[in-house]
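Here the complex is missing a single protein chain, while all its other protein chains stay put.
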Amino acid sequence: MTVGKFCSREVVVASKDSTIIDVARLMRQHHVGDVVIVDSNGNGDQPKPIGIITDRDIVVELIACEVSFDAVSVGDVMSFELITAREQDSIWKTLHRLRTKGVRRIPVVNDEGGLEGILTVDDLLELLAEELILLAKVPAREQMLEKETKP
Amino acid sequence: MTVGKFCSREVVVASKDSTIIDVARLMRQHHVGDVVIVDSNGNGDQPKPIGIITDRDIVVELIACEVSFDAVSVGDVMSFELITAREQDSIWKTLHRLRTKGVRRIPVVNDEGGLEGILTVDDLLELLAEELILLAKVPAREQMLEKETKP
Amino acid sequence: MTVGKFCSREVVVASKDSTIIDVARLMRQHHVGDVVIVDSNGNGDQPKPIGIITDRDIVVELIACEVSFDAVSVGDVMSFELITAREQDSIWKTLHRLRTKGVRRIPVVNDEGGLEGILTVDDLLELLAEELILLAKVPAREQMLEKETKP
Partner (left out) sequence: MTVGKFCSREVVVASKDSTIIDVARLMRQHHVGDVVIVDSNGNGDQPKPIGIITDRDIVVELIACEVSFDAVSVGDVMSFELITAREQDSIWKTLHRLRTKGVRRIPVVNDEGGLEGILTVDDLLELLAEELILLAKVPAREQMLEKETKP
């Protein structure tokens, strides 16, 4: 399975000039903990992700350090090293990258680098748990089919 | 959770004087791969498990060695060292014992040693998979409740 | 297994009179996303948990609503309905409560209501994944023991 087939297509985005309060409002309004920061070049291309900002970033980078929200924009706070996955990447490979990089979410991009979706550790847990349920049901299925064919 | 709350109560049993063909018929009829061998002392007590025999035992102990079925009874073939779990044992502890002993199934007994049920690796996989599904649904549930309380 | 045997004993705490900035500093300093708010009655008893505050609460309750940090204390923001687990509660039961309540973490208390630890969804995922590994290793163990006893 590829990342593109499984990731969520609903991504909450903001530009790097957004204020911290703008982003906090997006997090409240859309019930998400992260906002992907995108660069829209204005010529109609799919916006490209350039960073990500989480509710945690706002607390530990700004509030804990008493940085005034007026003094900074989202571009100053977002994670500088953005890790992305391509739509055609495999789920397995991407899971290993999340583990190595210690990140819980990864924006998904197309071949031109345009933002297409987001994949989270929570999504992957759901996927693996559902596959395990399938696996766990093989013995019962085997028994049921044996009952039918050899009653 | 205790083994007694979770194990299967339907156990296919035979006496140690049963023939191999008797046991094979039980396996076919009840669609199981193992039969618990019990000792009924005849005074009305719950029968006590004294061994277990699997379809595999019959193949590798008898057929592969060209032992005639007439020459042996189930008591000669069954696993001599029987591992049992008590109803009040914890699922965790029992899982660890299955792992250590390398067995896929364990008869469950009451305080008097009477047979009460059987617990298999397949049962435990189903249990863990279902718990994982619950765990995987916590984030979505959290988000849903946030949507309700802070729309 | 009980919650008391498995929960983490290191809990970051604050009083309800703490400022939001105090709590944000604790989150940064201890690398945690939640702080348990406790009531210390001053007579030497174990402090009792009265609420919990997460990095997300700070962002969606305060920043998104442009509430000044000077205007509120932690006690005004923390979750008003605190769900706790007792040390002797079973892991299974507690997992089901986390699912139903849609919370990712639960403070653990003793019989007097004193704070003893904290249990998170992340902890439980680790536990279940480790148990699954044990389960997955039963067949290989079974085969290895067969090789040893019936070479």
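Letters A, B and C mark the chains in the order given here, with residues in each chain numbered from 1 onward.
Quick note on the criterion: contacts are C-beta pairs under 8 Å (C-beta built on N, C-alpha and C of every residue); 3 or more make two chains touch, one makes a residue touch a chain.
Here the structure is a predicted model, which means the values were calculated and not measured.
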**Message:** Touching the hidden chain in the complete assembly: which of B:52, B:74, B:95 or B:125 does that?
**Reply:** B:125
**Request:** Based on the whole complex, identify which of B:56, B:96 or B:147 touches the chain you can't see.
**Result:** B:56
**Prompt:** Considering the whole complex, which of A:21, A:67 or A:95 touches the chain not shown?
**Reply:** A:95
**Complete:** On chain B, the omitted chain is touched by residues 20-21, 24-25, 27-29, 33, 55-56, 58-60, 63-66, 69, 125, 132
**Message:** Residue by residue, what part of chain A touches the chain that was omitted?
**Reply:** 1, 60, 90, 92, 95-96, 98-104, 121, 124-125, 128, 131-132, 134-135, 137-139, 141-146, 150
**Request:** Identify the residues of chain C touching the omitted chain, counting contacts across the whole complex.
**Result:** 28, 31, 122, 125-126, 128-130, 132-133, 135-137, 139-140, 143, 146-147, 150
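The rule is simple: only the chains that are shown with their structure count from here on.
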**Asked** Where centres are the averaged C-alpha coordinates, which chain has the largest centre distance to chain A?
**Response** B
**Prompt:** Could you name the chain whose CA centroid falls nearest to the centroid of all protein CA atoms?
**Reply:** C
**Complete:** One copy, chain A, sits on the other, chain C, after a C-alpha rotation whose size in degrees, in steps of 5, is 180
**Complete:** CA centroids of chain A and chain C: separation to the nearest Å works out as 24
**Request:** At least two other chains touched by the same residue of chain C: list those residues.
**Result:** 60, 125, 132
